[in-house]
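To start, I am sharing the structure in question, which I have written as structure tokens.
All protein chains but one are shown at their positions in the complex.
Note that the chains are named A and B in the order they appear, and that numbering of residues resets to 1 at the start of each chain.
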Amino acid sequence: MRAQADDGLPAGPAAGEQTREVTLRVNGVGHRLRLPVRRLLSDALRHDLERTGTHVGCEHGVCGACTVLLEGRPVRSCLILAVSVDGQDITTVEGLAAPDGGLHPVQQAFRERHGLQCGFCTPGFLLTTVAFLRETPQPSEEQAREAISGNLCRCTGYQNILASVLRAAELSAGREEQA
Amino acid sequence: MSGGRITALKPAPFGYSAPASLAEALAVLAEVGEHAKVLAGGQSLLPLLSMRLAAPRHLVDINRVPGLDRVEIVDGSVRVGALVRHTDLERHEGAAAAQPLLRQALRLVGHPTIRNRGTCVGSIAHADPAAELPGVLVVLGGRVEASTAWGSRQVPAAEFFLSPLETALRPGELATSVSFPVAGPRTGTAFVELSRRRGDYALVGVAAVVELAPDTSISSARVGLVSVGPTPLLVDLSEVLVGRPGGARELAAAAALALEHAEPEADIHASAQYRARLVEVLTTRALAQALANASHEEAA
Partner (left out) sequence: MSTAMFGAPVRRHEDARLLTGAGRYLDDLGHRALAAAFVRSPHAHARVSDIDVTAAAEVDGVVAIFTYEDLTGRMAEPLPLLIPHPALHAPRTAYPLARGEVNHVGEPVVMVVARDRYLAEDAAARVVVSYDPLPAVVGLPAARSARHAVHPDVPDNVAAHLVQAVGEVDTAIAAAPHVLELDLEIERSASTPLEGKGVYARWNSDEGSLRVYTSTQASTSVRAAVAAKLGLPLVKVDCIAPDVGGGFGVKIVHPWPEEVLVAWAAQRLAALAPEGIKWTEDRWEHFVSSAHERGQLQHVRVGFDSDGRLLGLDVTIWHDNGAYTPYGIIVPIITSTQLLGPYKPGAYRCEFFSLYTNTVIVTPYRGAGRPQGVFAMERTMDAIADHLGLDRAEVRAVNFIAAEEMPYDQGLIFQDGRPLIYDSGDFAATLDKLKALVGWSDFQAYREQARAAGRRVGIGLACYVEGTGVGPYEGGHVQVETSGKVMVATGLTSQGQGHQTVLAQIVADELGVDFDDVEVTTGDTRRFGYAVGTFASRAAVMSGNAVALAARKVRQKALRIAGEALEADPSDLEIVSGVVRVKGAPASAIPLSTVAVLSNPLRYAFDEAAKAATQFAVGDTSKPPVAEDDEPGLEARDFYSPTQSTFANGMHAVIVETDPDTAEVRVLRYCVVHDCGPLINPMIVEGQVHGGVAQGVAGALYERMVYDDAGQLLNASFMDFLMPYASEIPTVEIDHLETPSPLNPLGIKGAGEAGVIPGSAVIASAIEDAEGFVIRRMPISPSELFELRASYAAGRVPGLRRTSGERTDPRTRPGHSPDNDSPDNDSPDKET
């Protein structure tokens, strides 16, 4: 064993590693912090800001669990450097529910239609669906299937996720009528 | 990704610049040149960094450079700036009208979430021989604008792709835009591919462009093949199709000619023979679709 005594162990980058001060705007709140330039956005959200709702399932951009909205569009947060999105608006799963805790229609639909089991991939599906329904409020089943076809789920076989997306469209329409 | 040895899923350290202007970006590139990678969408680069299959000393992040996010239709081309995301070009009605092959191909690039971040120019500069847009650039005879602090040059598609992941871009050069010629009259295009899962790189992909003469016989036909060679391949099929209506037998002959130019190889997903068969099948399908689209153009 080689052990180094290092009292205090301040969090931070390796000596000589480049850092940069950035503002991460997450769910409407700005966070100013200094990050190593290689920090992935997914890690910055999860470990620097401790917003752990965004999950990482592969860290090579295939599974979609880490999907967040960047300026309203779904992106893979594991394929973006945190320093690259300085000042831009990021929405994570923590930002979906209303301030009073009321579920977003998409969250509500996933609950009603059993669109999740272990829940690990769920945040990615939720954010993908939120953005999709904004652009396609009344999707066909085929459109809904295509919309979620960039996200992996190992539990559900997607059947109830698909049903949830379609249900979310109904719920969203209902809310708009009420409004 | 097969072949390389993954050892981690966190990038190694690198230096980083985020220039705020094109001049600054080119100045930085001039300085760090050979050891630098340009970061635009990063959808191909980031996995390589995280797996430590690539470890550039320096990243030049051009995401804050103004003026690179424009799609313009100028001088008979759709000119796409280095920060135009796939989604933006896919949705650009002017571009789709001017060159329908763009939207046809873009719909097949990865998944929508990848297209939201990935850039068209980045996809071409990455030069994956299985990617769609390099095939489109080649079949349309487009060009890449390569810029340095001292000026810029236009690299024709035919000279741009050298080998897998290797292009004619020189150290210090930035691909600032790519230009796709607009479609002529009576022209039909199609992009057909087969992938294991939707959104995967194609086992074989075929971009087809067919032009009709006023008498509706074929006046030119060519295909761009992806995933069957070290670079996207251009095959001119005019010798078997020009002057003909494009019936089943003629398309089969064209497909056979396309296959003569292909260099299908085996990998873990498909045998060489299977890829060869797909070249024929998908070429036939792409040509048929392109013909149908051309006839539609003609009728319109």
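By our rule, a residue touches a chain if its C-beta (ideal position, glycine included) is under 8 Å from a C-beta of that chain, and two chains touch if they have at least 3 such contacts.
Predicted model only: the values in this text are computed from it and were never measured.
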| query | Of A:L24, A:L41, A:L70 or A:L162, which residue touches the hidden chain? | reply | A:L162
| query | Hey, which subunit B residues sit against the chain that's not shown? | reply | 1-3, 5-13, 47, 51-52, 194, 196-200, 203, 268-271, 273-274, 277-278, 281
| said: Which parts of subunit A face the unshown chain closely enough to count as touching? | reply: 1-6, 9, 11-12, 14-17, 36, 38-39, 46-47, 50-60, 62-63, 65, 92-94, 96-97, 103, 107, 110-112, 114, 116-123, 126, 145-146, 148-162
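The rule is short, and it goes like this: only the chains that are shown with their structure count from here on.
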| message | Per the contact definition, I'd like the list of subunit B residues that touch subunit A in the complex. | response | 1, 9-16, 18, 39, 42-43, 46-47, 49-51, 59, 61, 63, 87, 110-114, 116-117, 198-199
| said: Show me the residue ranges of subunit A that touch subunit B in the complex, using the header's touch definition. | reply: 14, 17-18, 20, 36-38, 40, 43, 58-61, 64, 67, 70, 73-76, 78-81, 83-84, 86, 128, 146-147, 149-151
